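What follows is a single structure, and I will ask about it in a moment.
Yeah, one chain of the complex is gone here, protein chain that is, but the others are all in their spots.
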Amino acid sequence: MRLALNADLGESYGHYTLGDDAGLCPLIGAANVACGMHAGDPNTMAAAVELTRRHGVSLGAHPGFNDLWGFGRRPLAMSPAEIEYLVAYQIGALQAVAALKGVRVTHVKPHGALNGMAHDDAGIAMAIGRAIRAVDRDLIYVANLGSQMSRAGAELGLKVANECYADRVYDRSGKIMPRSAPDAVLDDPERVVAQVLAFLELGGIGRFGDWTIEGRIDTICIHGDGPNAVAIATRLVAELTHTGIELVPLARLDF
Amino acid sequence: MRLALNADLGESYGHYTLGDDAGLCPLIGAANVACGMHAGDPNTMAAAVELTRRHGVSLGAHPGFNDLWGFGRRPLAMSPAEIEYLVAYQIGALQAVAALKGVRVTHVKPHGALNGMAHDDAGIAMAIGRAIRAVDRDLIYVANLGSQMSRAGAELGLKVANECYADRVYDRSGKIMPRSAPDAVLDDPERVVAQVLAFLELGGIGRFGDWTIEGRIDTICIHGDGPNAVAIATRLVAELTHTGIELVPLARLDF
Amino acid sequence: MRLALNADLGESYGHYTLGDDAGLCPLIGAANVACGMHAGDPNTMAAAVELTRRHGVSLGAHPGFNDLWGFGRRPLAMSPAEIEYLVAYQIGALQAVAALKGVRVTHVKPHGALNGMAHDDAGIAMAIGRAIRAVDRDLIYVANLGSQMSRAGAELGLKVANECYADRVYDRSGKIMPRSAPDAVLDDPERVVAQVLAFLELGGIGRFGDWTIEGRIDTICIHGDGPNAVAIATRLVAELTHTGIELVPLARLDF
Partner (left out) sequence: MRLALNADLGESYGHYTLGDDAGLCPLIGAANVACGMHAGDPNTMAAAVELTRRHGVSLGAHPGFNDLWGFGRRPLAMSPAEIEYLVAYQIGALQAVAALKGVRVTHVKPHGALNGMAHDDAGIAMAIGRAIRAVDRDLIYVANLGSQMSRAGAELGLKVANECYADRVYDRSGKIMPRSAPDAVLDDPERVVAQVLAFLELGGIGRFGDWTIEGRIDTICIHGDGPNAVAIATRLVAELTHTGIELVPLARLDF
């Protein structure tokens, strides 16, 4: 079995630093790089691209809402056409910065509230998909397992990587609990590893003996902005490798 | 003789409208579209791209400093590397929005203070050129006639379109006077037409019997944000056509 | 009967101009000045303050969400505490700019989506009221007639000016229809005048023979960003004066 671990990189901004990109990048197979709307700027994008180049990690755009103050975590009412433009803008911006380093963008993963809205809303999920297809139809659409994004990607003929979260708790609908909910974010490495192994055994997300939403898991997200992100990632890599899972760059998976 | 008229389009932002894009676009051969830093947003970019598509006008990126409040007209200290990333970011963003409309970006013209700084500063002019070359080496670098931009473009093997301004007064160094100087902006159509015809006869910018900086003129800029921009452009098109000059899209010129 | 007409002023930003402040200011009794979040900047605020000073118009803060791109018209999830800080920030900013011109801020009117949310949500309406009270308990809280804002202001012991809109259509709940609804904005001076006279006769907002939400009307809002805003305001002033209504600065009303 082959999997790619993914994490958000390049979420700093100007004088502000967020996350330990240098520590995390060697451990992952796909970096989702913020593109200047909810976080990131041309300099942080270039630095993140350079890290992915050095470590052979697949480079992805991580488009979000234009809300730096809210870090893209607040829903914003936008029409599907506006979302198409917003997402295309961010993918293209990263492609061009990546070109300066001789790197190609190979996937796209929506960020924060945009991701949450696209999970349930077919119109938004399709708008993101159309933006991806127009910019480069070989780009992989990273989509929550069981979401409208998965469906939209398939309908548009795009490569879809089904994703689940290592460190976020799911509700029975298959959606991650909001960060504001109690215990919504797992920060104990044991629990993170246990959840991931359970998902892989279940063949989807869910809880043993309770509920399952089945689906092929292609990529597992670990968050890079927690205080022990590198420790969690290190532990997860070790456990998965020990279990016989091959961790690869996202773009090397078959779609 | 063949020339392209160019103008800045897509300089609106959100709820704010600037310039009469719909009135100006049919009159020009090249549109320089703001890319979200000094002006513009993904929606205005898409609208400007759509106008260029409809009217067969060459589409260009118009990268500027990240200073919406100052409209990119205030110099900002940035290193050459930072400028490379900033310019690449904006070109790529426009390319991707343009892809949604099936249009290609074919030129790049720096905006405002970035343009003014690149005129004199070889380091900045080269940084812009390297960004252009990395993103797409077929992009035309629109450069002030006689500037470091012209030299940088040539040194990097890029197509260079030499530009002069129809409605801005030059000093003897071949640089446009700052907007704050008295009479620095021509808003009388007669004077605009007279200046352009004089430049074409001189074979460069300058003043008859006084000074000339020679060079091939490929493209003439008219500003779109003045109250009578469309009237001036209409008049200029008529005069130039009457003089036997063929006005073409910028990308159709030979380089 | 005495009334104050109010309008939003100072909604320009940097290089972008919005509305005809100079044309509108002489016609109104209260100016709601944007404070740099959804629109406005320190320069536009100073210019708007100067206009109110010259014309003897009551000066008010017009706080909105921190969303320049969306002009503060998109709802944003913020806690009551965050809204208190956000509103206080904007009132204080205007007070200080006004101090440079020797003018006092005398009222506060929430803008756009913040206004719409405070209409129905007691928590938000109270948060705005607490910000007003902490900064200056003599400030008038301009509140939609029949809204939670009116109630919050009364509960907090603030002066409340009940407002209705001259040029917006109401639904039966007493809320203005969203701008996106068909015919939600009246731009025919006849209809605007007719609606205002009907409200004054009804003693509240509503429709004759259909529904009424009664309440004292203190101030009537006219929008300044429509193309014929000055024409509408001129007409309305003439009609109201003709009807015997005394139009006064908002701060001269009795509370």
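We call the chains A, B and C, going by the order they appear; numbering starts again at 1 in every chain.
What we mean here is this: a contact is a pair of C-beta atoms (placed from the backbone, for glycine too) under 8 Å apart; a residue touches a chain by one contact, two chains touch by 3 or more.
Just so it is clear, the structure is predicted and the values come from calculations on it, not from any experiment.
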| item | value |
| --- | --- |
| Chain not shown: contacting residue from C:Leu9, C:Met45 or C:Ala113 | C:Met45 |
| Residue touching the undisplayed chain, where the options are C:Ile91, C:Ala143 or C:Ala161 | C:Ile91 |
| Hidden partner chain, residues of chain C it touches | 36, 41-43, 45-46, 66, 81-82, 84-86, 88-97, 99-100, 130-131, 134-135 |
| Hidden partner chain, residues of chain B it touches | 66-67, 69-70, 74-77 |
| Those residues of chain A which, in the complete complex, touch the missing chain | 12-18, 39, 41, 68-71, 73 |
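Definition applied: only the chains that are shown with their structure count from here on.
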| item | value |
| --- | --- |
| Farthest-lying chain, centroid of Cα atoms versus that of chain A | C |
| Averaged-CA centre spacing for the pair chain C and chain A, given as whole angstrom | 43 |
| Overlap residues in chain A, where contacts from two or more other chains coincide | 66 |
